[in-house]
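Mind having a look at this structure? Questions to follow.
One protein chain omitted, others in place.
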Amino acid sequence: MKIVKPASAGTLESSDIQIRVEPAEQPGIEVHLTSSVKQQFGKKIIQVIRDTLEEIGVTDAYVEAVDKGALDCAVRARTAAAAFRAADNTDYEWRVRS
Amino acid sequence: MGRVDISKIPNIDKINFNGEYTPEAVTPKSEVEMPSKVLPSIRDAIIASGLKDGMTISFHHHFRNGDYVVNMVMDEIAKLGIKDLTVAASSLASCHAPLIEHIKNGVITHIETSGMRGELAEAISRGLMDTPVVFRSHGGRADAIKNDEIHIDVAFLGAPSCDVLGNANGYTRDESGATMCGSLGYAKVDAEFSDCAIVITDHIVPYPNTPLALPAVHIRYVVEVEELGDPEGIMSGATRYTKNPKELMIAKNAANVIEHSGYFYDGFAMQMGSGGAALATARFLREKMEEKGIKAHFALGGITGQIVEMHEAGLIKKILDVQSFDLTAAESLKNNRFHTQIDGCFYAGYDYKGAAVNALDFVVLSALEIDTDFNVNVLTGSDGVIRGAIGGHPDTAAGAKMSVVVAPLTRGRIPTIVDRVNTVVTPGITVDVVVTDQGIAVNPNRPDIIEKLEAADILLTDIESLKVRAEKIVGKPDPIKFKDRVVALSLYRDNSIIDVIRQIDEDDEDE
Partner (left out) sequence: MRLRRTMMFVPGNNPGMIKDAGIYGADCIMFDLEDSVAITEKDAARFLVYSALTTLDYSPAEIVVRINDLSSGLGVQDLEAIVRARPHVIRLPKTETAQDVIDCEKEIERIEKEAGIPVGSTGMMAAIEGAEGVLNAAEIAKSSKRLIGIALGAEDYVTDLKTTRSDGTELAFARGMIVNAARAAGIDALDTVYSDVSNEEGFLAEATIIKKMGFSGKSVINPRQIDPLHRLFKPSDKDIEKARAIMEAIRDANARGSGVASLNGKMIDKPVVTRAKYLLELAGLEEEAEEE
């Protein structure tokens, strides 16, 4: 899935994470994370963002994430929502997701 | 006057007296005058006090985050070129960030306090000071001052009312609407045991300023200033009960535990810590008291409007107030006869076996972290940065027949129940019950409480299960990294070192 424009999902409220996905300037996925729990969960959050993008077939993207203590399931949901928006794609392919 | 032959009084050599009366002992009435201890400025008072390099000065924290006194005094001291001071405050708040400059300039080289927040706390955590900051409990600090382990050379004590002799109080009885902070409990030991106590006030009232908190006999100088602080930061109206459903649920669980613990009987004594859930526990307890016709003999500690309301409704007979948390509490101290201000030793002293904490049946306390040995941290955040205060936590936990610690199982993504707390403040052997939104655990060293709660069908779990449950929700956090350097000490209430706080290690490893 190709990222064609910048788009974001999520809010800056407690337990949420705001994910902004932009077209990559160089190949691959780059994640920049700001989080109050970066020391304890930073690696995990970045891994979840990468895994989620991989699952939905995004190979090149720049991701700006501002975390407010979101659980993994919220990180996954926000990443997916932002990526589909940034890819201008509404074919969510739930059939391969369950 | 020739009426007495002193030599004929039997055993006169065993009696101390000051010779025989002569009329010179009487000052002529025209010359009798009340002296004034008022000096024109803080600067004058500092000079008069004889403050020198290397001395110790003290402050109280009854103006909380609205305080101007610490910063005003430190600025004047810095201008006078005095260096190498120890600041022994009863606590410090976010508004004291300007101390950072005084530390950098060598004016302050050591800090003793109960708590610290904001930029100053962050700078300390990043290694601002060479000598570790010493954190003491309210009881521990009072003892250390009384026992001269902290020798205060000069105490600068803000007071909302004072007469020219130095009789000072946390409120005023005239109708001026001056600043108000209620109890001056933590300032009392500073006034009594310091070499030179200076009252700084925004309101000089006619003698005698009674009732009083700080008696003139302990006060050397008085200075009048425009403002002591920001009234909004010093004290807001009545503390409101939380509306947060999670805190309410924790509070309800805590009240249930107390009801069936055996310590809820007619004539009990209690303390409610600050923090939403701890405060809300009072509300549910009140319902149970009214339902069962039970009354409390006294409430202790930091006092809020809720405690005052219960007092005024006849549910709590007496209030012992070391610190008033809101205007309702301060007004009550002024108006209610059995609402009394007490000092830190009376409240929580470790040496003094008659300290009020030892008469508590139960206390409800908050926590930042609790570990599987029941140790509690209220001083450092999950990131290892200082952001809290010891307060009376270890004092009341040790004194009360039952200590109840309330906390949400997780805050955002941070688990509250952990393997090992970042900083031990209150040792687990004094923590009896942990109440969260997702389970209640009783310390195994209290089988008596376990038995009572189980008999009342209160569902209990163990602390290990709570930790596992928290981890299941948020995941297992990576350990935070510290440098070896010790930046602060956590002292137990007997002033022994119970833990150290290390400098945080912030090497940012971005992608």
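Letters A and B name the chains as they come in the text, with residue numbers starting at 1 for each one.
Heads up, the rule we're going with is that a contact is a pair of C-beta atoms (placed from the backbone, for glycine too) under 8 Å apart; a residue touches a chain by one contact, two chains touch by 3 or more.
Here the structure is a predicted model, which means the values were calculated and not measured.
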- [ ] Could you please point out the chain A residues that touch the chain left off the display?
- [x] 9-10, 13-17, 70-74, 76-78, 80-81, 84-85, 90, 92, 94-95, 97-98
Open item on the list: Touching residues of chain B against the unshown chain: what are they?
Closed with: 243, 245-246, 248-249, 252, 437-438, 472-473
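In the analysis below, only the chains that are shown with their structure count from here on.
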Open item on the list: Nearest whole angstrom, what separates the Cα centre of chain A from the Cα centre of chain B?
Closed with: 46
Task: Residues of chain A touching chain B in the complex - done: 14-15, 30-33, 36-37, 39-44, 46, 68-72
Open item on the list: Under the definition above, what is the set of chain B residues touching chain A in their complex?
Closed with: 382-383, 411-414, 473-475, 477-481, 510-511
